[in-house]
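Other chains of the complex are left out, but the ones given are in their true place.
Naming follows writing order (A and B), and every chain is counted from residue 1.
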Amino acid sequence: MTLKQIAELVSGELIGSPEAGELIINGVSGISDAKDGEITFVSGAKFTSKALDSAASAFLVSEHLAELKRPQIAVKNPQLAFAIMLRHFYVKPHPVMGVSEKAHIAAGVRIGKDTTIYPFAYIDEGSVVGERTVIYPGAYIGKGSIIGDDCVIYPNVTVYNGVTLGSRVILHAGSVIGADGFGYIWADGRHNKIPQVGGVVIDDDAEIGANVSIDRATTGSTFIGRGTKIDNMVQVAHNVKIGAHAIIVAQAGIAGSCKLGDGVVIGGQAAIADHVNIEAGTMLGSKSGVISDLKRGVYFGTPAMGHREWLKSSAIFQKLPDMKKHIQQLEARLAALEEQKDKGK
Amino acid sequence: MTLKQIAELVSGELIGSPEAGELIINGVSGISDAKDGEITFVSGAKFTSKALDSAASAFLVSEHLAELKRPQIAVKNPQLAFAIMLRHFYVKPHPVMGVSEKAHIAAGVRIGKDTTIYPFAYIDEGSVVGERTVIYPGAYIGKGSIIGDDCVIYPNVTVYNGVTLGSRVILHAGSVIGADGFGYIWADGRHNKIPQVGGVVIDDDAEIGANVSIDRATTGSTFIGRGTKIDNMVQVAHNVKIGAHAIIVAQAGIAGSCKLGDGVVIGGQAAIADHVNIEAGTMLGSKSGVISDLKRGVYFGTPAMGHREWLKSSAIFQKLPDMKKHIQQLEARLAALEEQKDKGK
């Protein structure tokens, strides 16, 4: 593929000598990994020095980097152009394999056309699997669950009964959708299980990472909004509602009945206590712990506080021994004054 | 089912007009999800306003809510009555399917009557599976493991060799029971594996969430007590002993050789360092970190401290910049006094 063709594909402006347009590009790679003959991208000024060191033959940039004496393509969003190039060069569609005879399809399952179901997948009674969806080995789809079109269910995923996935949903390996919410009542000297009879609904274009757990609702539905992306090993408890286009980073935990608005970003290992509402657009830092509702903003720490305030308090935390000494010095000076005073009398 | 019949089922007192007892109830739901024709429950005064807004036709309450002009059933524990109603209306037993020809049952496995083993389940040599137990697709039971009666092993669970489950134990999907404890000795320039040759014992009525990891003991057994409930993605390391009726919330981690007494409650994402003893009845807050033994009490923070003390210290943490300014102001005032003193001489 020539650089000129690439410029067209990403709607960019080719910067370089006339013959640069005829340069053959045979791959795409990150700035440190790129080899001769490949194109990469530069996102922001701080990567300029890395670009100078890179072996790449061409660069996707947001504006012309004059010191970089190699061909460039200027685009609005170099990272997006990079993603387009990666897709163009490397991404092959999942092959259409049909329904394997070694899969187990229970009675009354409806399967769309061009759908692939691998050996050792188990689709239980009354389920529906949409068109062009791919279900990998070891995946389990429970009774009456509905899987939309163009979904990808990776190996060893478990979808319990009564779960609904929209279209283009991706579930990575080992994830468990619809296990019982964690609800018990203490009575008669033991924890009595509250039956979890609700479901889970995951809307279109959501992507769920590996080994994630999304519990079914007690009644009603646990809900993951359209286009929301959930990283590996995230916990989503029963009756949680997450809006559209949210980002939940790895190992975060969201307790029961929380509501997260559209576009929230929850950092890795953050935790949100039950019944908390978080306004749309809120960003919560990694490892933070939230125990009460949050208005739109940027928060950090446990209990969560404003990000800037957290930075200031954390800086002082690191200097607490100095602060303690300072107070002791002040006290000594104060005692000296008091003594003089007493003597003065 | 009439309201009168429900009152009898939950041993409650019907409050309402005489004809209320004949009201037909066709479902049970949470207070916000309930529809006309359904019953819900009200737990505590703070949910009274939600009850007024609810579309439910009847309510399980702990005492008569006069402002709620709809039929009520007064019971000692409304949430428990709600659980009983959910079970009555919705919970169907796992169907008895027998042992699938598509499951793999190794030589010398003993299987109780009315047991269900789904396709693609693998039961290894010398194992015992009790009566009425259900083993879902993709579950693996290692050599010589013993599964009690009335257990439910959800899809893609892995039970290694030499694990013992009591009766009525539930293992949710993706959980791993009996993987090797994390034990190495540094010698000869590498980590040498300490063989993990012990087992895991999970007592009756325990329930283990999705994607949990409970490691086997080095020697002896890792032990989970009767009626203990473990939420999703909890880590239980080798040789841990957990008492009866404990609650371990999602993503908590318990390091090797810890002992947790009966009825402890461990919050989400909490961590307990190795060889720590926690007294029965102790509550440990979410995200707390414990590095030494805890007497019965309520703890928070890292290192864990009394809950009230943690709340006070955390409140001051959030105001540390103010405290720092305050100290600077005091110093300025002190310096002014000192200067006057010097001038005064």
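We take it that a residue touches a chain if its C-beta (ideal position, glycine included) is under 8 Å from a C-beta of that chain, and two chains touch if they have at least 3 such contacts.
None of the values given here were measured: they were computed from a predicted structure.
Q: In total, how many chains does the complex have, if 2 are shown?
A: All together, the file's complex is an assembly of 3 copies.
Just so it is clear, only the chains that are shown with their structure count from here on.
Q: Can you work out the whole-Å distance between the CA centroids of chain A and chain B?
A: The mean C-alpha positions of chain A and chain B differ by 25 Å.
Q: Which part of chain A faces chain B closely enough to touch in the complex?
A: On the chain A side, the touching residues are 104, 120, 122, 138, 140, 156, 158, 160, 174-176, 179-180, 182, 184-185, 187, 189-195, 197, 211, 213, 215, 218-220, 233, 235, 237, 239, 251, 253, 255, 269, 271, 273, 289, 302-303, 305, 309, 312-313, 316-317, 323, 326-327, 330, 333-334, 337, 340.
Q: Name, in rising order, each residue of chain B that touches chain A in their complex.
A: Those in contact with chain A are residues 28-30, 32-34, 77, 79-80, 82-83, 86-87, 89-91, 102, 118-120, 136-138, 154-156, 172-174, 205, 207, 209-211, 227, 229, 231-233, 245, 247, 249-251, 268-269, 286-287, 314, 317-321, 323-324, 327, 330-331, 334, 337-338, 341.
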